[in-house]
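Note that this complex is displayed minus one protein chain, with the remaining chains in position.
Up next is chain A:
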Amino acid sequence: MTEFTSGTLTGKNLHLSFGHNHVLRGIDLHVEKGTTASVIGPSGSGKSTLLRVMNRLIEPDQGDILLDGRSVLKDNPDELRQRIGMVFQQFNLFPHKTVLDNVSLALRKLRKLSKDEARAEALEQLDLVGLKHKADARPANLSGGQQQRVAIARALAMKPEVMFFDEATSALDPELVKGVLALMTDLAKGGMTMVVVTHEMGFSRNVSDTVTFMDAGVVVESGPPEQIFTAPATDRLKGFLSDVL
């Protein structure tokens, strides 16, 4: 796996409410350059929302987001999102475009590469995820695991400094999870800065450098995986781990 020009991402005191629903209540998350932070917690705890706030798909009500130490809240959010790749639970490939076009679309329209350059670049990314031979297929004709690997290639093609994974394996059949997790592990080892919202405790424990446990919009506990999984300090984390392990 190639080396990445990755960055350090910091969320400070992030707050977000939808009406009376206070979804994020002052979240701090720091992901050092080249490391992987996994975010675990029960559903509805605000994990996925946190990712969307940190790439400003949803603007925070309060708090700050820093990329390499500089606040990005005043930047054009579209430019910020070009620097942060995101992979979704439901893949969200563009069904009306071929696999190749899914990967090359942003290269042509945002990075302004020529058609041939974009094609070469996209094929290279597809090769990295082992799907170069599917370049001309439609997403609907791929398995879920293949679709998710294309989605990863699509995000990587923009040469992001940080990658977000939002429960990237939750919608996959069990036998397809492995291939996607293996790819994510390769990325982590290759030095990509990653924020991984996941229910895969094995991945969280073995691959990530830090684990953050969220519940009801707050960070309850955060630390290295051994500490979180073998010596949980709070009852909430203990209860959660006994439910999922």
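Heads up, the rule we're going with is that contacts are C-beta pairs under 8 Å (C-beta built on N, C-alpha and C of every residue); 3 or more make two chains touch, one makes a residue touch a chain; residues count from 1.
Throughout what follows, contacts and distances are computed from a predicted model.
In the listed set "Amino acid ABC transporter permease", "Sarcosine oxidase subunit delta", "Phosphonate C-P lyase system protein PhnL" or "NADH-quinone oxidoreductase subunit N", the entry agreeing with the UniProt name of the missing subunit chain is "Amino acid ABC transporter permease". Screening A:145, A:217 or A:232 for touch with the missing chain picks out A:145.
Within the set A:82, A:98, A:170 or A:222, the residue that contacts the chain not displayed is A:82.
Within the complete assembly, A:178 is the residue of A:70, A:178 or A:238 that touches the hidden chain.
Although one chain is not drawn, its touching partners on chain A can still be listed: residues 55, 57, 78-79, 81-82, 84-86, 88, 90, 92-96, 105-106, 109-110, 130, 138, 140-146, 151, 154-155, 158, 173-176, 178-179.
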